[in-house]
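Every protein chain of the complex appears in place save one, which is left out.
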Amino acid sequence: MLRTLSRSDWLLMAIFTAIVVTLPWTMQPIGAAYPDLLQKFAIYGIFAIGFNILFGLTGYLSFGHAAFLGVGSYAAVWSFKLLTMNVLPALAFSVLIAGVFAFLIGYVSLRRSGIYFSILTLAFAQMSYNLAYSVLTPITNGETGLQTRAIRQSAEISLRDGDIRIIDQALGIQEFGVPITNLFGMKMSGYPGFYFCAVMLIVCFFVALCISRSNFGMMLKAIKSNQNRLNYTGIHTRPYLIAAFVISGMYAGLAGSLLAITDPIAGAERMQWTASGEVVLMTILGGVGTLVGPVLGAGLIKYAEQKVSSWNEGILNSAFSFLPDGAQAFFVELFSFFVGEGWHLTLGFMFMVIVIFLPGGLMEGFRRIGRAFNRARRSEGGRTTVAANTPAQERG
Amino acid sequence: MDAIFLQVLNGLDKGGAYALIALGLTLVFGTLGVVNFAHGALFMLGAFCAVTLNNVFNISYERISETEKDFLGNPLKEQVPILQDWVGPDVAAFLIDWSVPLSIILAVIAMAIIGVAMERGLIKHFYKRPHADQILVTFGLAIVLQEIIRHYFGANPIPQPAPDAFSGAANVGALVGLGSNVIYPWWRLVYFLFSAMVIFGVFAFLRFTTFGMVVRAGMQDRETVGLLGINIERRFTIVFGLAAVVAGMAGAMYTPILPPDYHMGMNFLVLSFVVVVVGGMGSLEGAVLAGFLLGILQSFASMTEVKAILPGIDQIIIYLVAVIVLLTLPRGLMGRRGIAED
Partner (left out) sequence: MSVVELTNSDAAGRGFTSGIPDKVLHIDDVHKSFAGLHALSDVDLDVRQGETHAIIGPNGAGKSTLLNVCVGRIKPDRGAVIFDGDTLTGKSPHEINQLGVARVFQTPEVFLDLTVLENVMVPALSKRDGHFKLNPFSAIAGETSIRNEAEEVIVNVGLKNHVHAVASSLSRGDKRRLELAMGLIQRPKLLLLDEPTAGMARHDTNATIDLLKQIKEGGMTKVIIEHDMHVVFSLADRITVLAGGRIIAQGSPEEIKNNPKVKEAYLGEEQV
């Protein structure tokens, strides 16, 4: 694989890596350069890349992907509670559990396509969510959420309230106060936490790039294009779909475990349909089926969420203070709908605007601008350059 | 026996709500070919029609009471609904008491306007787009609608009382000669009867009017009806409006059973989609049948005896049934060939 990636793919990888690594500096001017938010960029970027492997390549719209995110989080916290605060076992454990879970759900849901598939995945996610709040409370700790605790002193304390951390105990690792996730002793909070997530994001991006340039990826695109024809071509599409679903579920599981790594608590609300809807929005906002789009969409949404939901009337008043009083009051009133608590309203509107006007997402928008720009240059009589139109990049 | 009868009754009101929402979903899907994820939001809007009417009737001003005095003999302030000054205290009290049933009128008008506006403004541009796009745009609309409601009404559920005449419980057991153990709230009975009437009305409308015949023909074979030169567009708008009105009425009447909050729509939507799928996409009879069936099934699953054997079953029974039905009967209970089969 490594030898066969084209030069432009390697260039894309290099640029992507450079941008991700330098985020703590480049994000400073827009006030996003703090670890909590940067971690979210990376984590939801991974979630969206994974979702796009399913929706972008095969066209199957899952409305229950948050279930895998939640499962990943629970698995990671249990790994912290039972085994060790080291993050690597938690990652492996989460990806594995999410993969198995995705296989079970995918095996059943993928027997149907189109809206039936969307509804089946939604039903499974709601089922998981309801169970997490009710019967599975011994595993999920219900509404309180599952968290790491101090090592329990007697076996009578339930595992929910006292941890055992077998490996850490066996290695004789001392704990003081609240247990903290670590990578062989390096604490996984703040910037180290972000860089850990960033490395994961880069790896995940690379894997997605490879998949999209592979035979497997081409088959997935063919499924989206004309599944029926693919069957007559001798391809059994179901195993391909299940594989894509599982891979995409594992990405979600990884993202879920990173959420738990940066903040070791897992709650069922991560599995709700709103969370599933959010990842769909990230993907279509950036551009379905593109490599960079989902990451871009995830970053934008998390940034907007952070900013817009922190604004209030005071900020609006000062923002519109250049207007005459009447107009100021009007605009403040109007925008107060959308900020603070009204963030979800903004989200809903963004959803609609993107689907209505720009179904290809921002990447499509950039491409259109680029093309218009090229045409303008060409019509000015300048030397024509066709390079901007190489098909490989068009469809990247 | 009594217990079983009670569970069946328990399922009927919820089943009625499922059936009404699923009916609208199916109607819209069958004729317009649009998957409407905002249909639950229409149900929620209907519920808030009831809240609005109640609030409007209760708009009050403050005045010094003529009769009531506090223990020092000073006159007390009292809240007086403006309505009282207009129509007199007796009528005002009656109107406030009956605000939920009366809100049906408001719901019909408001939902017809909202439904038509929604179809003309948004949905009609999505007839030719893929199902995924329809799902996404209506999903966005659902979020917008529910957030607007939250902005005005807050996030907490707002209880709505049923009229006094129906607020108690009926001894249904005695009514049907089953012993006196079956006690059942009046309003739930009313809701069941109401939903049965609406369903009957919709079916009668589709069966006995020319308009309804065209709609049913359209559900069978959209292309042919288009070729007949019938103005499909206008009928689509009316069908969508009708579905919105049905959902709105269902929501308004449901408020005494479940205090409405802004996200009730989505909860019902997910269940109603499951109902539609179980009934068979595109089958109106299937939607109604599956609605009541799943409502009753859910109430049986909530029995303590059942939960003791299968813990948590009440939470997932509907989804479980949907999964089983979809895998064994790909077209649902009463679905026809060729509907939404990609």
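Per-chain residue numbering starts at 1, and chain names A and B are given in the order in which the chains are listed.
Here is the rule we use: contacts are C-beta pairs under 8 Å (C-beta built on N, C-alpha and C of every residue); 3 or more make two chains touch, one makes a residue touch a chain.
This one's a predicted model, so the numbers in the text were calculated from it and none came from an experiment.
Although it is left out of the displayed model, the omitted chain contacts the following shown chains in the full complex: A. The chain omitted from view is touched by exactly one of A:Ile105, A:Ile211 or A:Ala268, namely A:Ile211. Interface with the hidden chain, as seen from chain A, comprises residues 1, 3-6, 207, 210-211, 213-219, 221-222, 224-226, 228-237, 239-240, 243, 247, 391.
Definition applied: only the chains that are shown with their structure count from here on.
Mean C-alpha position of chain A lies 35 Å from that of chain B.
On the chain B side of its complex with chain A, the touching residues are 35, 122, 125, 129, 131-133, 135-137, 139-144, 147-148, 150-151, 266, 270, 273-274, 277, 281, 311-312, 315-316, 319-320, 322-323, 326-327, 330, 340-342.
Of all residues in chain A, those touching chain B in their complex are 59, 61, 63, 108, 111-116, 118-120, 122-124, 126-127, 130-131, 133-136, 227, 273, 277, 280-281, 284, 337, 341-342, 344-345, 347-352, 355-356, 359.
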